[in-house]
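Can you read through this structure? Questions will come right after.
So, chain A:
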Amino acid sequence: MPHGVVVVDGERCKGCGLCIAACPQKVLAFSGALNKSGYDVVHVEMPDACVGCAFCALTCPDIALSVYREKTRT
Partner candidate 1 sequence: MPVDTARMTKVFSRPQSLTEAHFTYCPGCHHGLITRIIGQTIDELGIAERTIGIAPVGCAVFAYLWYRCDALQVAHGRASAVATGLKRARPDRIVFSYQGDGDFASIGTAESIHAANRGENITVIFVNNQIYGMTGGEMAPTTLVSQRTTTTPEGRDPATTGYPIRFSELLAQLDAPVYITRQALYDTRRIMDCTKAIKKAFQNQVDGKGYSLVEILSTCPTNWHMSPLQANEHVATTVTKVFPLGDLVNKGA
Partner candidate 2 sequence: MGERYLLRGNEVIAEAAIRAGCQCYFAYPITPQGELVEHMARHMPRLGRTFIQAESEVAAISMVYGAAAAGVRTMTSSSSPGISLKQEGISYIAGSNLPAVIVNVVRGGPGLGNIAPSQCDYFQAVKGGGHGDYHMIVLGPSTVPEAGELTMLAFELADRYRTPVMILADGLLGQMMEPVELPESLELSKLPQKPWAATGAKGRDPNIILSFDLSPENLKRMNLELQAKYAEIRKNEVRWEEMDTADADIVVVAYGSIARIAKTVIRMARAEGIRLGLFRPITLWPYPYEPLRDLADRVHTILTVEMSAGQMWEDVRLAVAERAASPFYGEMGGVVPTPNGILSEVKKYAR
Partner candidate 3 sequence: MERSVVIAGFGGQGVILAGKILAQAGMSHGLEVTWLPSYGPEMRGGTANCTVILSDQPIGSPIVDEPSAVIALNLPSLDKFEPTVAKKGILLVNRSLIARDVKRKDIVSHAIPINDIAAQVGNLRTVNMVALGAYVKATGVVPLDAVKRAMAAAMRDGGKEKLVEINEKALDAGYAAIP
């Protein structure tokens, strides 16, 4: 499996949770930490599980997520 990395822009995240539901690998979760706007932002809970499919980012209405994938398979 390829390995991916999700980077959350905590100030854009509005804590809607759509990305959490979209992730097939259960990588993301609510962090419990509030951003400046007062939203409970999403964070990467299970980094090793990420395959870089970018479903989370595709689903995010606020373009708060960037997704990277390793160039070569490990």
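Assume a residue touches a chain if its C-beta (ideal position, glycine included) is under 8 Å from a C-beta of that chain, and two chains touch if they have at least 3 such contacts; residues count from 1.
Candidates were picked such that all candidates are chains of the complex that A comes from, given by their letters.
None of these values were measured; they are calculated from a predicted model.
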item	value
Single touching candidate for chain A, where 1, 2 or 3 all sit in one complex	1
Residues of chain A touching candidate 1 in the complex	4-5, 7, 11-12, 14-18, 21-22, 39, 44, 47, 52, 54-55, 57-63, 65-71
